[in-house]
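Below: the structure, in structure tokens.
Moving on, here comes chain A:
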Amino acid sequence: MRRIFHPILILILLLAATFSLATLVQPRAQGWDKRGKSGNVLTLLLGDSRRMFANHFFVKADVSFHSGYYPSIFDQAEKPKGSGHMTSEEGSPEAEEHERKMSFLGEPRDWVERFGRHFFITHHTHLENGNEREILPWLKLSAELDPQRIDTYVVASYWLRNRLGKVSEAEEFLRQGLRNNPNNYELLYEMGCLYNENYHDSSRARHIWELALRRWHEQEPAKKEPDLIDLDKITIHLARLEEHEGNWDRAIEYLEAAMKSSPNPDVLRQQIEELKAKQRDPKTAKESSRG
Partner candidate 1 sequence: MNTVFALATVVIKELYRRKDFYVLFVMTAVITLVMGSVSFFNDPKIVRYLKEICLLLIWISALVIAIGTTARQIPAERENRTIFPLLAKPVTRGQVVAGKFAGCWLACALALLMFYVFFCVISGTREGNWSLLQNFQAFWLQCAMVGVVVALVLLGSVIFTAPSSNATISFVVVIGILLLGRHLNQVALHQPEPLRTLVYTIYFLIPHLEWYDVRDFVIYDQGAIAWVDCLLATLYAAVYATLLLFATWLVFRRKPLNL
Partner candidate 2 sequence: MDTILETKNLRVEFKAQGSRQGKKIAVNDLNLKVYAGEVFGFLGPNGAGKTTTMNVLLGFVNATAGDAFLFGVNVREPIARQRIGYLPELTYYYKFLTAEELLRFYARIFRIPSAETEKRIDELLKLVELEHARKRPIKTYSKGMQQRVGLAQALINDPDLLILDEPTSGLDPLGRMKVREIIQRLKNEGKTVFFSSHELGEVETVCDRVAIINQGQLKVEGRVADLVEQYQANLEMIFLKIIGYDVQIPMAPGPSATTLREQHTPKMQQTTALHS
């Protein structure tokens, strides 16, 4: 009986010691690792490496967009930089540049490569006819892993509202992005586009774009290379909106602001002239807006 008794006592003693130490160590340990404070399971498991996985899944979305035709790490130079091509319109300069860069395969160098090309995708296509939905799971996963990646929300929102007819889902996703990235002007801009193009709520779109413009001016000028392309987009969209509403002064004001950052100032100058003409002759302006 004694022999059995002693090991049990030792076990109880060890358990008591463990719990006591835990109560001592716990308050100190809380400051060691920020990961533990995160409520997100993925952050807890992966830490900062989740951003790497998020990037991988974003690239996966791009691969899916191209139906498997994608340069490898050995074709790095030709890899699409950024995600502009995923939302660019056919025929745009961005799209044409992308088309050129995606011709990375070239002629096969030997018989092994020639034969091997029968077993992987060798032609460049983009998803269409509703199949764009197939990129969504990867974008969703990417957003879960890196909620601070803005591209993910912008690209997903674009396809959801423009091609897949899921405007409310796009709005919800953008709102999720804004909750994770408050005051991000890119997301605000995209939200404005959604309200303008899909809900046809120009008043709300105006407010959101104006907010985006304010946020741009708060965040970008301090940077070494401010993102002028986004400024250009926001101001031009505001200009178009004001033009559509018949607010010529406001439209001209925005176009003049856009000229400072636009790569095509002459085009904008001409558009300003046209607007001024319309301002002088409202009848002509009404007819042209009906047309």
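Selection criteria: all candidates are chains of the complex that A comes from, given by their letters.
Keep this in mind: contacts are C-beta pairs under 8 Å (C-beta built on N, C-alpha and C of every residue); 3 or more make two chains touch, one makes a residue touch a chain; residues count from 1.
The model shown is predicted, which means the values in this text are computed figures rather than measured ones.
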{"item": "Result, touching chain for chain A in the complex among 1 or 2", "value": "1"}
{"item": "Chain A residues touching candidate 1 - in the complex, by the definition given at the top", "value": "64, 67-68, 72, 74, 109-110, 112-113, 115-116, 118-121, 130, 133-134, 136-138, 140, 156, 160, 164, 166, 169, 173"}
